[in-house]
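All protein chains but one are shown in place.
Then we have chain A:
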């Protein structure tokens, strides 16, 4: 098979990132120890380059590599989010790594390589590519979560993530095998064709879909496949956690959306109830367990589990044509809000955290509003946005998600979503109470990149909420390519 220019163009943003990441590993070998500070800068440039290429390619719609990968509005949209997340992550990591004495240049390179994997996953139009991309983005993550060598919780995180991640990959691969057995295809177009012609083996098909769902649910940390998330989030270095909680979610959800909306709408009668139960469980368990957390990283971990539940909720009626396109748009919109809201929160966490993971308890945030009003306000905006109170992106995100759920006739699910949001208000407000209403002497880092990130993310969370329709229009325009 000849690789054409068209093929390369389809995957160009991911390729740029991958090549840049590999190049950084090589450059690193020749850098003297005192010059390593340049590495995050290089990584930032790489992410920016990828973002530029991606934006330049926005609007193109094509398939490459014999229809195995696809570039469409949906991919461009999620790639943009993933690249912004990578940029933010580098900002977050810049000072943190040095301060924690884990200044390891491979971290930034791995971040780029992993992001490339995520982008490929979003663009995958073939289940084999989907699996390869999943591994490409997961393996660097296992390494990065164990980056604080010698710290038990970090090592535990890496091992746990690796074992459960390997499990989930196996589930996914097994699912792909079943689907291949049922349809003789791994390509989405082929699978759709086989299903339409009625030659597909129904039992194998359902088994395959179920296993595929389990594999992706692991990555998304959907209940009951979530148990790894709090430990991993707590153990991993904070910039990695922050980045992972956003990017993995975007990539896995995008893949889930694409595969199910494109290939399996005809099975929605069987799948939707399952998705509904998973969404309800995720919202309930995520929010209820978050109530009892005292560690901010664990709190945000459960909060991200809950967010996956909200996202999944809108996706439940995905088989209903018109509703599906609204669900996709609402999902993409929510991810934009989630990206900015999360990074605002994580930037504050990184700024407050001290060596050896000190000052990660929520109680240690006492007095932040007095000492560092900007950081406290950034965290406040993040918390308010997570609850879903206007005027924040989080409010509109939930608004659109609930609307889609109602449109799909899922009043009960929307009700669960709204009531669990109420639960969430309690634990998010606790952080606000501690920051603003309790006396304390917490010290935060006055580090320019982290502070900038906090202000930019919180500002976006607040200001973009005044033009939500703009983002929704983009998200709606981000169509999925059908066979």
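Heads up, the rule we're going with is that a residue touches a chain if its C-beta (ideal position, glycine included) is under 8 Å from a C-beta of that chain, and two chains touch if they have at least 3 such contacts; residues count from 1.
One rule holds in what follows: contacts and distances are computed from a predicted model.
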Missing subunit (named according to UniProt) among the choices "NADH-quinone oxidoreductase chain M", "2-hydroxyacyl-CoA dehydratase", "ABC transporter permease" or "(2Fe-2S)-binding protein": "NADH-quinone oxidoreductase chain M"
Residue of A:400, A:449 or A:474 in touch with the missing chain, whole complex considered: A:400
Contact with the hidden chain (one of A:170, A:203 or A:422): A:422
Touch residues of chain A, complete complex, unshown partner: 326, 369, 384, 387, 389-391, 395, 399-400, 402-403, 406-407, 411, 414-415, 418-419, 421-422, 425-426, 429, 433, 436-437, 468-469, 472
